[in-house]
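The other protein chains are all here in position, but one chain of the complex has been omitted.
Order as written gives the chain letters A and B; numbering starts at 1 within each chain.
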Amino acid sequence: MHTKTIAQLSAALRSGEISSVELTTLFLARIKQHNPALNCYISITEAQALEAAAAADQRLKGGDATPLTGIPIAHKDIFCTEGVKTTCGSKMLDNFIAPYESTCTAKFAAAGAVMLGKTNMDEFAMGSSNETSYYGAVKNPWDQGRVPGGSSGGSVAAVAARLAPAATGTDTGGSIRQPAALCGLTGLKPTYGRVSRYGMIAFASSLDQAGPVTYSAEDAALLMNVMAGFDERDSTSVEREVPDYTAELTNSIEGLKIGLPKEYFDDGLDENIARVIERAIKAYEALGAVVKEISLPNTALAVPTYYVVAPAECSTNLSRFDGVRFGHRCDDPKDLFDLYTRSRGEGFGAEVKRRIMIGTYVLSAGYYDAYYLKAQKIRRLISEDFRAAFETVDVIMGPTAPSTAFKLGEKADDPVTMYLSDIYTIAVNMAGLPAASIPAGFVDGLPVGLQVIGNYFDESRLLNVAHQYQQATDWHLQVPAEFQ
Amino acid sequence: MSVDQTDITKVALLARLEIDEADVPQYVDNLSNILALVEQMSEVDTDSVVPMAHPLDAAQRLRADEVTEVDQRDRFQALAPQVEAGLYLVPKVIE
Partner (left out) sequence: MEWEIVIGLEIHAQLATRSKIFSGASTAYGAAPNTQACAVDLGLPGVLPVLNREAVRMAVKFGLAIDAQITPRSVFARKNYFYPDLPKGYQISQFELPVVGVGQLEIQVEGEAPRVIGVTRAHLEEDAGKSLHEDFHGSTGIDLNRAGTPLLEIVSEPDLRSAREAVAYMKKIHSLVQYLEICDGNMQEGSFRCDANVSVRPAGETALGTRSEIKNLNSFRFVERAINIEVERQIDLIEGGGKVVQETRLYDSDKDETRSMRSKEEAFDYRYFPDPDLLPLEIDEAYIEAVRQSLPELPDARKGRFITELGLGEYEAGVLTASRELADYFEEAVNVAGDDARRTANWVMGDLLGALNRAGKEITESPVSAELLGGMLRRINDNTISGKIAKQVFECMWNGEGDADTIIEQKGLKQVTDSGAIEKIIDEIIASNPAQVEQYRAGKDKLFGFFVGQVMKATQGKANPAQVNELLKRKLAG
């Protein structure tokens, strides 16, 4: 039962083959069994989950169930969940019981989904390996000596190990797609503004976007049907109709125009990964797609630009953590200054401090034009590259990550090398486009992800393109041996 | 562009972060490396480019002027390290 997709579980719940309480109990047992090794959950909300499952069972009987009613789900610990500890992977919020519910998790609750717990993550979503969490590193279920990727590492590892049938994640520079690639899952970062950011603890406000982590594109569509939509509490949320994301899944992709950016296949890409991606592209051609080389000339500037924009925004987003109204406060502050510097110095980990420092530096007097303003200009150039590309192609494909999962600790001491893990994913956030990572094969037993980038609000097409591939292949159904 | 110890101290002060003296050299190193990465930006001529603050070219939406929030002080203050008489307490502020 635990290896079934949501589409299958939903059918089983409706037919009465299994109840939500039984299904929830099953996953809770798996969490108890495997979480100590994998460390993918920070909080397990067992009592609430069983209560919600019982309510879902009533609803299933009552006939007003949605496709997600009774389906267990894990939420990244970046979403505020009322009455439940919400840490954002930080010591700063180790004592923070959220007093309100994020729009995204509220929508899942309203649809009848059952929250199993809150998943581990890089501290304040800053990281590409899930090693910056105050709650310890998460292990990759395919090889527990390796990282699951980050920052949504807990969500992805939980789903990959089948400790949840699906999870939510957030993606600021690749934080859904890169771990999805490293753990062999389907992950979607929607168009900026498609999913409400209200109640999602901000890292970089102009880049953050929540999305689903699932086995299949079909499941991602089911989650998107719940998550997406306008929210009047988020000024950057877009007032635009939400389609049924499952509606176009089965469309043929005959004639689909795929663009392959030559910059994504240059020297930096591991040869073995390149081979997996090429094979996936061949499979698309077999399905009737047409492939064409394109150029995104400013690709190399995405990472440098990101490391101005994201730290600048995070440096001020994180100023509210000051030890006054919530969160960590140092012992016996001798004055106000001491209260601030020690509470923040103790509450934040090394990577968060680094990014706050960089952000503060680039915004400070005399540097604004050279860094922040310059970055905003290059951000436009990067967006224009995509705009031009989408005039001739329907989707853009390439690798999600330059390598497979790396060893725990391998890049932890070298921030810049770590940052380059997101070299193929970051530009998408800069432009605000939707993109998915789907499993496309293995190198030395480790999963490889294919990234599919779509035009603005073209999630339906992305999911269709992913689904068609998944009808022709079974990479997305592979489960690590220990968790089958 | 690289930073020195003075920059680190100044930035840490602005950001209200206590940094262990022993960690300063490592911050100098890390930040200099990150800024070296960022430095690639300067190779591009952007004189005629309009800065992009936001992915979507949209305008601010406006809210009706209505009171929609109720008093939740007790609930919010349950999260606070130190409160008294409904006030958040901080070490004495001298003006």
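Just so it is clear, contacts are C-beta pairs under 8 Å (C-beta built on N, C-alpha and C of every residue); 3 or more make two chains touch, one makes a residue touch a chain.
Not measured: the values here are computed from a predicted model.
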Name every shown chain in contact with the chain that has been left out of the document.
A, B
Per the definition of touch given earlier, which of A:Cys40, A:Ala56 or A:Cys80 contacts the omitted chain?
A:Cys80
Looking at A:Thr24, A:Thr246, A:Thr360 or A:Asn429, which makes contact with the chain not pictured?
A:Thr360
Per the touch definition above, residue among A:Tyr372, A:Phe406 or A:Trp475 touching the missing chain
A:Tyr372
Contact set of chain A toward the excluded chain (per top definition):
79-80, 86, 88, 93, 96, 98-100, 102, 197-202, 204-206, 232-236, 312-313, 316, 319-322, 324-326, 336-337, 340, 360, 363-365, 368, 372
Residues in chain B touching the chain absent from view:
10, 13-14, 16, 53-54, 56, 58-69, 71-73, 76-77, 82, 84-93, 95
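Note that in this section only the chains that are shown with their structure count from here on.
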Distance from the CA centroid of chain A to that of chain B, rounded to the nearest Å?
23
Would you mind writing out the residues of chain A in touch with chain B in their complex?
95-97, 99, 192-193, 206-207, 232, 235-236, 238-239, 298, 300-301, 303-305, 307-308, 315, 319, 322-327, 329, 333-342, 344-346, 348, 353-354, 356-358, 360-362, 364, 370-371, 373-381, 383, 415-416, 419, 430-433, 456
For the chain B and chain A complex, residues of the former touching the latter:
3, 7-8, 11-12, 14-19, 27, 30-31, 33-42, 44, 46, 49-56, 58, 60-61, 63, 72, 75-76, 78-82, 88, 90-93
